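Okay, structure first, notes after.
One protein chain is absent from this view; the other protein chains keep their places.
Per-chain numbering from 1; labels A and B assigned in written order.
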Amino acid sequence: MNDADWLAALDHELTLRGVSAAERAEAVLEAETHLADTGPGAAARDLFGPADRYADDLARAAGAPGHRAAPGVTEAETCLLRADSVAKAYRGRPALRPSSLAVAPGQVVALVGPNGAGKSTLLRLLAGLEQPDAGSVDRRVAAGWVPQAGGLDPYLRPVEHVELFGVARGLSRADARREGGRLAAHLAWDLAGAPVAGRLSGGTAQKLRMVLALVGSPRLLLADEPYQGLDADSTRRFWDLLWSVCEAGAGAVVSSHDPQVLRRADTVLELEPAAEGAR
Amino acid sequence: MTLAVIHAGLTVRSLLRRRVPVAVLVLLPIALYLASHDTVGRSVRALVFGISWAVSTVALFATLAARELEPGLWLAGHRRRSLSAGRTAGLLALALVLSAGFWAVVALDQPVRSLAAVALDFAVTAAVAVAFGTAVGALVSAELEGALVLFLFAGLQAVANPFDAWTRALPFWSSRELGTWAIDGPAQGSLAAGALHAAAVVALCVAAAAVGTWRHRRVPSAP
Partner (left out) sequence: MNDDAGRPAPPTAPPELSREWIRGVLEPCLLALVATGDSYGYELAGRLGSAGLGPVPGGSLYPALTRLEKQGLVSSRWRAGDGGPGRKYYRLTAAGRHQLAADAERWDSFAAAVAGLLRGAATR
């Protein structure tokens, strides 16, 4: 990685850690000048270490909202969501084997498994949209919900959706609109000008679902294969947004196939199909 | 502005953007009214019948559409009660404005014993229709099913002979009774009976809607 890439990565990593724009610019500039003063022969990575590690130290020093909570630390008081051996069957056919997980602030739990393994079922149980047949779910906070499909009114515009969800989370209408626009901008989408939800393309509708789940800064996010239907750039933007939300202290449970996610998630829960020959 | 008020406004906006329901809402009652225009009694009753059916249909659509948004809104921390209150308020407001419009048509067009009584008939019909449409929406899974259920009840209402006892089991018996009271006077129709019946139907519908919502939440969608 050359110096220019390293500096760009530093800027990115600082953003993810909630460092203000002004401090970020100064930090990157100082590093750039230091590199210039050092002259050729030493790379940024040698002088400063990996960009994310350096960003960690800088962010902590600057008192930014910052770094992810240590994984594995899940005290009862700070646990956002806990599921103990939840299982579910539909009409006698098992859909989910007994599964357990816990989510602390800043943690990302990835649910992986083939189709039919019960990822969607588990997410619905975690959300409380359905009751488990066995075990219990303890959800302490309000959550954002990103379903695989649906969740929208085809005759309302995205702006109207955002107002509704934002106000539901306690924002004023104007704040909701503003925050929705900002979130959409992260996903490279102009929300204000979009037509009614029924006329959105699949990928854009997915972006709307994400914005609705994140507006009002919920402390927990539950997402069912949210990147489906998104192109590579939008997928990357989605994950960046998710990581930055978690860096700011939210917890998330996301079902995924993406190997990149598996590396960065704090916990990976692998589900196996409960029923023989399911899907 | 509270969530319920915003929800009410958006419910109405969403409905008004759908061409078919809006057309049904306005044209159905008018068409029936015009078809029976010659007699005061028949024309007003036809209008009321049209209102009951059209408003029920619109309430059905709104309830089914709300199912999509409700999980997300509920997870955001909002009580279901406040959400259904908002939706119902929006529907009721829409239905009453519509009824007011139709009432004006009657006021201008027909010689009626008591315009105030007709207004009451329309208002009660609108309220019962909102409750009934919402209840059906809560109990069925799709718009077509719900529309067929409403069609069934509308058919029964249309062929019902008011002197048969079984017609009291129909949800809009009160509309008919109040209509008779408004047109033909208290000797023929009973205000008390009509009002009581309407209240009972609304209560029953609220209970049915609660059952339906509970049942619906246990039914999985695409596991």
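What we mean here is this: contacts are C-beta pairs under 8 Å (C-beta built on N, C-alpha and C of every residue); 3 or more make two chains touch, one makes a residue touch a chain.
Owing to the predicted nature of the structure, the values given are computational and were not obtained by experimental measurement.
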>> Using the touch definition given at the top, which of the shown chains does the missing chain touch?
In response: A
> Of the residues A:5, A:57, A:138 or A:190, which one touches the chain left out of the display?
Replying inline: A:57
>> Suppose we count only contacts with the excluded chain; which residues of subunit A make the list?
In response: 26-27, 29-31, 33-34, 36-38, 41-42, 45-50, 53-54, 57-58, 60-63
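The definition used in the following text is that only the chains that are shown with their structure count from here on.
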> Which residues of subunit A touch subunit B in their complex?
Replying inline: 90, 95, 118, 120-121, 124, 127-131, 142-145, 147-156, 160-161, 163-165, 167-169, 173, 196, 212-213, 216, 218, 222
>> List the residues on subunit B that touch subunit A in their complex, please.
In response: 1-3, 6-7, 10, 13-15, 17-18, 65-66, 68-69, 71-73, 75-78, 217-218, 220-223
